[in-house]
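Have a look at this one before I ask anything.
A single protein chain has been omitted; all remaining protein chains appear in their positions.
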């Protein structure tokens, strides 16, 4: 009785077959399929919450007066990113038989309502999950690339320009390099290893960000004649929330990339992912303490993220103790890298270029060093992906600059984008 | 060794049989049962976190001076709601064979400790989950209806009065309309389709809220002779956290409503749910930009929620591209609806009546338009549920008003409820 009645009522609307006859016992292959598919879906939900993580880190690390703008950008990115991926990106990234550099996209199939795809999945290429599970997991991934850029250009980018840039980046550019490896393109054929995207997602986003920041220039008043003026974060508890949610989501980002619930691999991936993240935190705490003589919370948080990026390419092939080492090195690198970019006056308010770009390269190389991958192939792969991201992002952002400008005017930047562009402050402390 | 010892130790306390003999290989039906049941439980946890989402949206959208009051109400609602549902609501909502309008409730069975229910579940009505999994999933749902009201009456409702109102609403009123459809009542017999509750949860909450707001009246100073005075949100990052947590929870709200881990249906539900939510965000961004000439973060956030409400009734039967369209329309509706209610001086601080009430009706009708449902039945169903919610909420709130009043006095409203009722501010910025 109870809910079964409902199922019947809805079944009478004439839709959705299930994969199993209700009365016959399912086969073990069918039951295994259920678990694998469920894990992909749960992972998609975990990756989704990373978007809240990114928004919270960025808002917390930046100035109070630009908080609404940051969150608005992030809502836009995840919304338009998923839609663009549905209409073009997914099929451009996974074009089927493909050994090349570029494939055209197209809207995803609509035919699932008749149930055909599931049956196909059970018996053909999709051994472990449905077409829809695959799509939604990948769609949640896709938007993260643009979100990485968002952090680096924060506090001075023109909203409309960035909205167009982000939509194009996710829909048309990210799938190209994605197809090179995950879509079966030339890097896959070379035996490149990038399990969950140290290069395909993180270095891609990081170097796309670098190009945009070079065009955009630093925030007003950051680099003065008397040296670098620190711009203090507005809300570190918010940044802390963001980083821990990113860490949580990473269990789906890496864990779901196993593309099944295989007990051995998913368990190893959980261990390598978490331990690399923890070691990255320790590495950054120690390194920044040495460099700045202070226990630096921002660096500790970025160190955890760097540890996670460090293991993303090799979470399935790097043994736990080497994962610990890879993450620890990532935590050290991020401290040095953030210092380096400040020295060359590349202004990246949240450290995205370092965390995702530089450490993304490190994570990809780590597969060659610690995970049995071919170092040369790893190097070629990560440089190709990073270069493609940098160059196409540069061209795209430059064209947008020519057409409509990419930077808010001085007055707006000074006032803050929240009131200037959105007409409302993020925090209203008055009693009204 | 290890943990198995513990299991033995606890086993020796003489409780909890497991469904499977430890030495015999389980059947595939038994293993499938494990997955289905686990998914319901994980979904219950996801729906639980929606309560944090609601509290955070409401606190973020309202004024700083009423933040403690808002969070206190939300803690109360989820606590008393679940207990009331345990003692009355669950059995009133799922009375067993039932084609009617009303069934009496009673405390849930206590006999599970002997394991009997599980065995029953494996072989009888419960094909896919245990009695306890069913209960806890539904209990997490139940309290959301009262939470929706909480947002609409915020900043001027009397705490004690609202606490009584919410307890009665969840325990005695929500299960009545619930029984009409999910409990096998008259709407189920008519073939009404409301998969996860666009009407049964959201429109119910939204129209219960409308009744309460009409009795309560607007916040002081909101509607003045010179027009509507905007009352600014106190903490938009908090509201942003809330909306993304609600979105996350919706994967359990809709995904768990499949009531099994069926790969085809749960995958489709994830896609339709997420894409409708994203499209709702885009719809509201565009519509509000046209109307207010500003990129409006609050509307973008409410648009995502509206997209999710739009697909809640038909997440299992509306194909992905139509889900996109349903959500997009929902995002447009919410902008217009919020403007409309402000025009007729219905003061709803968080837009709950629009997001859940108006869009809840839209989502239910969408099953008739996009999902193969009978439009007439959908219309009758959603209007019946909304009318029942409105009328009974009106009567209940009116009686409470007569007996003990429902509104704080002017002085308290001006000062803020936090210090006046709770004796403590939500934020303390001083150095102490």
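A and B label the chains in the order they appear, each numbered from 1.
To be clear about the criterion, a contact is a pair of C-beta atoms (placed from the backbone, for glycine too) under 8 Å apart; a residue touches a chain by one contact, two chains touch by 3 or more.
What you are looking at is a predicted structure, and each value in this text was computed from that prediction instead of being measured.
Novice: Given the contact definition stated above, which residue among A:215, A:271, A:336 or A:380 touches the chain not shown here?
Specialist: A:271
Novice: Specify the residue from the set A:55, A:71, A:261 or A:287 that touches the hidden chain.
Specialist: A:261
Novice: Touching the hidden chain in the complete assembly: which of B:149, B:241 or B:322 does that?
Specialist: Answering carefully, the residue with contact to the hidden chain is B:241.
Novice: What chain A residues would touch the chain not displayed?
Specialist: Missing-chain contacts on chain A: residues 27-29, 31-32, 35, 39, 42, 46, 63-65, 94, 96-98, 125, 127, 134, 181-184, 188, 191-193, 195, 231-237, 240-241, 244-245, 247-248, 251, 255, 259, 261-268, 270-271, 274-275, 278-279, 281-282, 285, 294-298, 300-301, 304, 316-317, 319-321, 324, 367, 371-373, 416, 427, 429.
Novice: Need a quick check: the contact residues on chain B for the chain that isn't drawn.
Specialist: That gives, for chain B, the contact residues 1-7, 9-10, 12-20, 22, 25-28, 30-31, 33-35, 37-38, 41-42, 44-45, 48-49, 51-52, 55-56, 59-60, 67-68, 71-72, 75-76, 78-80, 82-83, 86, 107-108, 110, 112-113, 115, 118, 129-133, 135-136, 139-140, 159, 235, 238, 241, 421-432.
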